[in-house]
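See below for the structure under consideration.
Every protein chain of the complex appears in place save one, which is left out.
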């Protein structure tokens, strides 16, 4: 296995953002630019902490950014819009990042909004999209875009990251079970076969690129697509980045469990006003999100308290996700007590560094010869694929163990075994 | 070591509560009675969860309660007072626990308020205390009370638990370094030598009993007294039970650390109105408490954010400790965000089951032949003795590991090694 | 007008509670009993403050209670249930109120759940109700019950108060415009003509009794029924008691208006777990409630901020209504700022004294010869009939002015003019 390991130093890695001019993507570009120019510290990035000392991760200034977008919008315009709306981007940073934003612009291609629901389609630039309504053509074009990005920028590895808005939930179909069934179904222009996130996933894994799903959309999580990934040796992981209220849940529920305090009910109300919020205002898209936010508590405490999750679009809040959680619990003498918290965080600011961390860790995994799902990244997701553990600290300990192993392996030049996060 | 292990089944263990008619003690008695009579579930007790399955802990109905008190008050009167004041005790439970409360009454002796500060002394019944102002006589009487409790109730083991109010902080003196210096100093009636909590600790460990300090008072944490404990083989641990706001801190600070979110400031305001609150209203006693609540954050995150802790006496709240914590943190792009929480818990209700758990686990340690400090109990304390780790989940994992070892050992009859919680 | 005024001292007034064994009714009975026996202070009652000094209101011990109920339940059993569930009723109070509860029992009759929606019907005792499905018979029986209560208790005046759960919203029909159309429609057994609350209202005003609607249900607010009231000279008012979160809104929105701070959005999430909550869990019933809670902000500030109101049933909270409101506002330099509040109140405890106050003030109005709606009671309602003013303090000032007038009139024996609350 030591032979499989490629040196990462000097590597050049591409980040292909699905939603290239969205809030998370724009924040990622600005933050990356600001760190490179020493205009901001590396807060939020764990790949810049002691945890990764001794690991030869791809350098921050060797990351190249591109992506798909469905609105006619440039990265620079998106940065200015974000600056206006959300008050966490300074004039100085936008100015300093202008060259970076313009270089990204060349790598932005028109994507697809197929089956993203009316809420997403309303945001899209119809003129941009309507020219290619034929499904086989769409998938081919997406592949060409990503492969072309890799080639023209001489990249060692491309990581495709879905940072688009949430799609409506998708019911599995017969064609989803095997690639040999799905491929011809797509060829037959089966419009209703798959949502956009899965088309991007196919484009990514078909080309052997890594695919990360930062949303609760379907993406790669279709047996047929995972089968295709196994054939190409692509890495993938998802789904739904764990940034705020759900992070809190996965940190606090273990505390109640550890003290044998019985959680009676856990109510979480989320309000925010960015473009994601607008999309989630559509009940179809919201249902998918709420499911992803709600399941962990039972999983951690081992019984089913009454839970309630709401996400509402409040325009004035822009990117500032504000969540009120009320946790009602019973202790000794069956006494009812409560914990409330209010989380007030800029959603994109919380999400962007997780994407950067995962891209670097995925590239590390690729150099180590790994393929398939990456359970070591469980702590970054609300619903980590193939991982049952929902306790944030156990997920984080699993990542820590994985990184410590990697550092040991690198120094000892001994083969290391792959750890899986399971209970 | 297997030989050292005594069977716990059938054992009879005494709990000697310093502050026998205080809120924690009374809640412990009522809760224990309610569980025995199936009037309340065992919420709050971890020794009643699957974690301890397979461990032969002393049975809840084999615990005998006694203690020292400085007010003229009976356990039954204390129960009624608590019922009036704090709304978590039902008429039904007080009625059902009446025989238990009356049986405890026989085991309550007059304690000492020496050097507890004016706030505690004001609560005390002066007539009860003034007859024995000679220090050597006080210590001897405390010993006689505890030893007598063990003998007359035919107990296998007595665990002395300090659940009295917080004393003012105590500066170490020369006599504190060695038992050979401290003993004659006490004999000389050195009034200013030690506060009450340490006199109780001496009485406990001199008799080979276990001593647990649920307060930030000095207690056993004096080199000379630890030396004495080493001679008698006594177990001990402290200090300051981790029940509410500090528990939250030790659960949330690791989350910020794990996400590399920089904590800028952490403000915690606590308000409550029970007798402890009245004592903490005295600046001398409060200083000791605030110190114990404030140190963990830096220890967990590895740098010093601005921190502020206040505890204020608000009479109308009675036992309902309400804490507002405001955590200001910086993430990606140096964006400032915030988390606030409000904890609303009945302090005695949170504390009492921790005392029961620790008594049972201390008895288990004694059967396993352990002596000295019990680092496995770190997760129960704000300032665990000899333990640097302040992360609640690592402390809890250490306890879990210890218990799993114990269960394995018991089944395998193989010797087990003692785990220590260290970073 | 002085001649019209009847002496209230010595009067005996009946309170007929629709929902006689519900939370508000039971709390009213227990609170009234506790005040009479000096077991509780008169907190929550404004008719016991200096505001009403000099007014000859009916004495608290001259109030007689009866009502309609749709469950097989006695007032005493309801009191015990409430004591178990909601922790604000002591054993002592239930015991002391036992004679009162038993005397009320004689005055409790079976009511109707017609068109209250499935959620209410599920709570009802079907056996009790099914015997009288004929609409004309139902209305006649309701009238007989109320008239009989007045007669058998030799009451000077009966005030019928709707404290039942919220009904689904009701669309107005042609028959509603005139009593001459509605009366025959009811006679034709027009099942879908009116919901239960309006049948009670008809029974009340037809008998010349006063009708107060403490819920957002339709009740008296039908032109045809108001016409009938005008014929009998009955007093009435509604609707929907202003107890907690909405009270806060009507007190805080004026502050933002007075400072010219622009309210951008006002989000209010309410959670509670009593029987009302269970009924509101039905979307039909909830819609009526949310509308009543949401309209005031625009009315007070004079423009339409984004508003959101949710009410959710969280069983563990029982009667403890907990509301989180997040108010986002812009000030100078268009700076966005926020105010959040958390209201934690026992809903029935907040509601019951308002009912008692209104009964006494309605009786005062009757003695003063008033008829029709009582705008002076606007401050008690979320949606006061015929009153545009939603600012709590102006509503309260209107009541204060009315009372001051009444006191002056009484002393001066001069006629007084009726004040109306208008902007």
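Letters are used for the chains, namely A, B and C, taken in the order the chains are written, and counting of residues starts over at 1 for each.
One rule holds in what follows: a residue touches a chain if its C-beta (ideal position, glycine included) is under 8 Å from a C-beta of that chain, and two chains touch if they have at least 3 such contacts.
Because the structure is a prediction, the values reported are computed rather than measured.
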Residue of C:346, C:378 or C:406 touching the missing chain in the full complex: C:346
Sole residue of B:102, B:187, B:315 or B:388 that reaches the chain not shown, by the stated touch rule: B:315
Chain not shown: contacting residue from A:78, A:119, A:138 or A:342: A:342
Positions on subunit C contacted by the hidden chain, ascending: 27, 30-31, 34, 40-46, 48-49, 88-89, 93, 247-248, 251-252, 254-255, 258-262, 330-335, 337-346, 349-350, 352-353, 379, 392-393, 396
Positions on subunit B contacted by the hidden chain, ascending: 87, 264-265, 267, 269, 271, 306, 308, 310, 312, 314-317, 322, 324, 326, 328, 336, 340, 342
Sites on subunit A contacted by the missing partner chain, in the whole complex: 87, 90-91, 342
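Assume only the chains that are shown with their structure count from here on.
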Chain located farthest away, centre of subunit B as origin (C-alpha): C
Maximum inter-chain contact count - chain pair: A-B
Geometric centre distance via CA averages, subunit C-subunit B, whole Å: 50
Centroid spacing, where centroids are CA-atom means, of subunit A and subunit B in whole angstrom: 44
For subunit A, residues that touch 2 or more chains besides their own: 340, 342
